[in-house]
Each structure stands twice: as C-alpha cells, then as structure tokens.
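Input: a single structure, listed below in structure tokens.
Heads up, one of the protein chains got dropped from this complex, but the rest are sitting where they should.
Chains: A and B, in written order; residue numbering restarts at 1 for each.
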Amino acid sequence: MEPLLAIRGLNVRFGPSERPVPAVADVDLDVAPQEIVGIAGESGSGKSTLCGAIMRTLVRTARVSGEVMFSGRSLLTLNDGEMARLRGRELSMVLQNPMTSLDPLYTIGNQVEEVLRERRRDGAGLRPGGAIEVLRRVHLTAPELRVRQYPHQLSGGMRQRVLVGMATAAAPKLLIADEPTTALDASIQDEILILFRELRETAGSAVIIVTHDLSAIRRLSDRVVVMYAGRIVEEGPTGEVFRAPRHPYTRALLASLPRIEGDEVHLEPIPGQVPDLASLPPGCAFAARCPVAKDICRGQRPPESVVADRHRLFCWRAEETA
Amino acid sequence: MTANEPMVEASGIGKTFTLPAQSLFGEAKRVAAVVDVSFRIPHGRTFGLVGESGSGKSTIAKMLLKLEAPTEGDLRVEGQPIFRQSPAEELAYRRKVQAVFQDPYGSLSPRMRADRIVSEPLRAHGMPRREAEARAPDLLRIVGLPPEAALKYPHEFSGGQRQRLAIARALSVDPQLLVLDEPVSALDVSVRAQVLALLRDMQQRLGLTYLFIGHDLAVVRYLSDIVGVMYFGRVVEVGPARQVLRQPFHPYTRRLVALASGDAPLGAVRMQGELPSPLNPPSGCLFRTRCTYADTTCIDQRPEMRDAGSEHMVACHHYEAVVAGTKAETGPQLREA
C-alpha cells in the first residue's frame, strides 16, 4: 500500500553551521493510512523535533533537509499558506500541555466553534455536528454544559479531550500527538489513548504518538520506532519489539522500567548518560553505554539491518542479538 | 525516645484553604486539601504516598517540611510536635528533615554554583563558608557526580544530574528524614532508574527515613515499605506496600493497580467519570462518583478507616465483598444525597 507519510533522509540541525547540533539525523520513516505508529525515546532523542519538522513548526533557525511526502505532496517545499491550509485539516497535532493550549479568556464552545468555522470555510472533510457534537465524540461528560465553561473550570484530562476534539474536527488523515498523556494522571491517560484508537476507527486517521511512556506505545500502536540521539535505532511491529527487542538500547530501556518479580521490584539503570548532541562520537551514539559494544561500534556508524519482516535496526551486533 | 517510637506520626491532620469570594457579596469558599490523615513512619523505613494530582499528597509533604501549617490535627517527628517549636528547636528540625522535589530545573537556584548549592544547608547551620564548600566534592561523590562538577552552574547539568545535585544538597546536613516529592517523575526512564537506585542505596547506607510521594505505583513500590493511597484529600487505604499494591482492598486502589500493571489491553480497565469538584465534594464516600461498586450506603455514609488485618487499613463499606468478588456492580452513584 502507498504510504500516507514517507520521510526520506530527514535531517534537522540547530545552532551555528560550524558547530551544528544534529537534533534529527538520517531518518527514514513510512506511515501507512490508518496506522498507529509510536515513537519512543528519551529527552534529546529528537522525537519531538521530528514531529515539528513534519508539521513545520520548528523555530526558523532550524535547518531541515530531506524529503517529507504526505499524501502526494512534499511538505518541505510547500509555501507557508499551503502548509497552513493543510494543518488542522489533513494534518493535525495534539501537544503535551493541555493547561496552556487553550486560551483562558474564551469559553470552550467559543474555541471549538472557531476551529469549526475555519474548517467550514474551505469545507475540508468536516465531520458532522457543531461544537457539542465535537465534545461528545471525545466523550466529554455533559458537553452542553462544557461549551459554556472556561478552560480553568475543566480538569487537565477534560482539556486534553477538548484539544483532541478540536484537532480532529476535520477528520485528519494524520494526527501527530506529542506526549499527549504526560501531564495527565494515570486514570485519565488510558482514556485519551482510547480516543486515538477510536479516531482511527471512526475517521480513518493515522496516528503518530510520540512519548517516553513505553506502556502507552505498547498498548496503542501497531508499530514502534525507537530513537536515540536523533537517530532511529530500531523499528518494528510493536508486539515483536516489546517481546524480543533486538537493539541493545531498546533492551536497556525496557529493563530500566521497574518490574515486579515476586515480592521484589527490580530495575536496571542504564549506566552513563545521553550524549551531548553537539559532540557525538563518530560511531554508534549508544556505544559508550552499551554492554555489548566492540571497537567497530565506536568507530563507525552502524548500517541498517533488516532482521525480520518490517523489523529493522541499526546495530553492528544485529546478528548476535537475536 | 522509646525503641518503637515512630520517626513521623500524623494524627488526624487536615488543611483547609479559604478561597476569596467570587462576588462582592458571595461567601468565601473553603476547600479541604487534606482531611483527617493519620499515618506512622517507623525509623529507617519508607512511607509511600500515592494519589492523583490534587489528592493532597504534596500538601502533606509541605506540612512535614513546615512550609504549610495544618489547620487540624497533630504532626510529630520523634515524638516532638513540630508546630510548637522554639526558633532553636526549629533550626535543629531543619537539620533533621530535608527534601527533594520534582522539578530538577526549579529546585536549584539558577545563579549559584554547584559547590555553593550543595553546601548552603551547612552554612545555614553555622559552618563557615570555606569549610562548607570544601565538603562539596565529597557530597558530589556520594551521589555519583565527579568532584569537578562543584565548579559548574545548574544549567550545565542534565535533569538526572541536577536531581543528584539536589540529593547531595539534602544529604549535606546528615538528615534523618527525607521528604521526596515526586523526585523522579520529571526524569527520563533510564535516568529515573539511576536515581531510584541511588535513593535506595542512600537509605541502606545512611539509615534514612523517607516520605516518598509518587503517582507511578511501580516506582513507589520499589522504595516503599508502607504505602498510603490518597483520594481527594483523604487516605483511603494504608498498609504494607506488598499487600496494598499487590492485593489492594479499596476499589480505587484496585483500579489504580490494574491500570498500572500495563498487562491489560488498552480499554480493558477503565476509570469512569471525572474527579468531583473540590468546592462541592460528594456526600458519603468521595469515590462513589467513579466507583462501579457504589450503592446507596455509599451516598449516605462516609466510610471510616477499618482494620483489615496485619496493619492494613481501608476506608470502604464493601471491601470484603469487593475482594471476594461477590459485590454487585451497582455504581457509580452520581446523585446527591
């Protein structure tokens, strides 16, 4: 099937050109229509920058190169007006902080209506119903009351529902959710994740969810992409990667989660720390913390190895980690 | 001090905030952030406090740190009521109790060098500056930072390193009790594990007592001996960590544990409803608006803490039937009494 989103050789650099900080390096990624892809990584892994590059919301000083094809259009070459028309319609985004993403001076109804008005103007695949219907679709309790309320009268979970509702008012082909549940309580996180699954079922949207919460990715996404220091290190079907991770970083990340074994809780910290992006080693960025690194890992960047159907990783020891 | 006297003993502590009136003639509203909370932390143990945002767990931390005063009840540390101290006693108390907070960026004064940051508590207790700062490399080494880190400023450290710095500072005055308010929540997964391992190691080496506040049950369980679960300002269940987080009795804890296990597929375990408004709390059991087992008893009567055996206490009318699996799902109960 033709991918909905095809990223080829994407690079994002910040800072002076003499000493660039490569926040995203050589990323290739496909997202099929109606697919849910999880991007996992820690701070500095480049996962949020990758989203910003797709949405073209990065600061002007960011230097983006490569190709991002979205349903037949090259996003990096569109002019600002064309990109703005795409955003919120075919391509939409939900951000981490539901506290600051709504304007405190307007009612919820006002803000949802504003989005609907925008969408109606060009009639781009607007889903039926008004503001109340938008809120009902994201299972906000008592939507008739909520439209008259102001953001501060809603809890964080409710606000995030409103934002998901606004972002999906026009049934986007692709929704990018950047840490959508990080600021929320555990009991509400799942409710938001369920909305993304429903969105795929009712509107046929594809979803990219970016998070450091591995449990969310494991339960929501079809495919997982693990990033480290700006690069993809492993990518594959979610079940397979979580059951049998192949890249040493993926393994270490999963092992650092607390596990309950009998009466004890175990966790294995990854020694060392995330490398400074401004002075990355010539080889694999994880080599310094990797338990199985050998000389070649420090000296040369690992090539891509396809280890199974749609399961690839970048590791010199790919053969031995099976 | 008797042998079995606890490090911390809270008896029926409560904190009520008064909100300014909404209109000129409106009445000032009172919001109860913490209601009738009692717990004991034995020496050298960790009391884990679990709850969602707004449940009042941070207010309890602030009270123990004397940053907020309770409006009711009695809070004692080593038998001494901490809100009736002379200035000299208070200074001694400040030496005994230290804290690490959630935000590794906000916890360190941005304009101070690391050696001054970690030695500041020593100076506050009268040690000359030179002597205090000379201790900095040692303190940094204890928390796994290189001695040359002493000459850096906070912005030169990563989140995990800053949290180590905050721990080093807290340890500088040889405290006996550490209040850890979500100390790893803002950290990356791999760094979180490092800091948790460090905290456990520190406790074993120095015999510290911890009040550990968190929302991630696996993390809380990693460190805690005793766990209290808070909902809406009240402790609804308290007991040995293994029991509470493995065989919980309260329907709220059971839901949290099921959600946190992460084994169930998405959507199999759900928490219904939304948190009630703190300005207008429900009658009877506070959890009844989200509890699948709630019935009319839960609307009419507020459940008291009941002893469920082996130091396990729970505030639920129906926990026996819920645990046995014989309670009908009659909730949630949304109507007013």
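Convention: a contact is a pair of C-beta atoms (placed from the backbone, for glycine too) under 8 Å apart; a residue touches a chain by one contact, two chains touch by 3 or more.
The working rule: contacts and distances are computed from a predicted model.
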| item | value |
| --- | --- |
| Among "ABC transporter permease", "Sigma-70 family RNA polymerase sigma factor", "SWIM-type domain-containing protein" or "NADH-quinone oxidoreductase subunit H", the UniProt name of the subunit that does not appear here | "ABC transporter permease" |
| Residue touching the undisplayed chain, where the options are B:10, B:34, B:50 or B:65 | B:65 |
| Residue touching the undisplayed chain, where the options are B:9, B:120 or B:188 | B:120 |
| Subunit B, residues in touch with the chain not shown (by the definition above) | 62, 65-67, 91, 94-95, 97-99, 101-103, 106-111, 120-121, 124-125, 166, 169, 173 |
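We adopt the following convention: only the chains that are shown with their structure count from here on.
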| item | value |
| --- | --- |
| Between subunit B and subunit A, distance of the C-alpha-averaged centres to the nearest whole Å | 31 |
| Subunit A contact footprint on subunit B (complex, rising order) | 52-53, 158-161, 188-194, 196-197, 215-219, 221-222, 242, 246, 255-256, 259-260, 262, 265-267, 269-271, 273-275 |
| Residue ranges of subunit A touching subunit B (in the complex, touch as defined) | 42-43, 141, 155-158, 185-188, 190-191, 193-194, 197, 212, 214-215, 218-220, 252-253, 256-260, 263, 265, 267-271, 273-274 |
